[in-house]
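Entry: chain A
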Amino acid sequence: MAFDSFGAFIVMEGHGPYVWACYFMFFLLMGALALWSLRQRRSVFAQQRRRMNSAPARDQSPAGASFTRIEPSHD
Partner candidate 1 sequence: MTAEFTVNLRSPDVSVGTATAMKAVFVRDLKIALRQPQDLLNPLLFFVMVVTLFPLGVSPEVSFLEQAGSGILWVAALLSVLLSLDHLYRHDFDDGTLEQLVLQPQPLFLLVLAKSMAHWVLTGLPLVLLAPVLGVMVHLQGNSVAVLCLTLLIGTPVLSLIGSIGAALTLGLRAAGVLLSLLIIPLYIPVLIFGTGTVMAASEGAPVAGQLALMGAFLVLALTLAPFASAAALRISLSNS
Partner candidate 2 sequence: MWQIFHKLGSPKWFFGIASTLMPWLLWVGLALMVAGIGWGLAFAPQDYLQGNSYRIIFIHVPSAFLAQSVYMMMAVAGLVTLVWRMKLADVFVKAVAPVGAVLTFLALFTGAVWGKPTWGTWWIWDARLTSMLILLFLYFGVIALGAAISDEKSSARAVAVLVLVGVVNIPIIKYSVEWWNTLHQPATFKLTEKPSMPAEMWVPLLLSVLGLYLIFGWLTCLRMQTEILVREGRTRWVKELVQAGGN
């Protein structure tokens, strides 16, 4: 351990704010990137599933049905 106490670890002889700001930014951005990518994939899966579910439904729908199905995107 390079530091005497937890407090010293946080303060880092005055350099704490700089060090911790960097680590905060790093984990914030990398985490956001990972979450964004995960959500993107999930939404693509959901979209495909919706499209597949709606495709057979369109086949079975009686001819002359007067409504159109609008798919809002949930991005």
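Assume a residue touches a chain if its C-beta (ideal position, glycine included) is under 8 Å from a C-beta of that chain, and two chains touch if they have at least 3 such contacts; residues count from 1.
Candidate selection criterion: all candidates are chains of the complex that A comes from, given by their letters.
This structure is a prediction, so every number in the text was calculated from the model and none was measured.
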Checklist outcome for this item: Expected hit for chain A (complex, candidates 1 or 2) is 2
Next on the checklist: List the residues on chain A that touch candidate 2 in their complex, please.
Outcome noted: 1-3, 9, 12-16, 18-19, 21-23, 25-26, 29-30, 33-34, 37-38, 40-42, 44-45, 48-49, 51-52
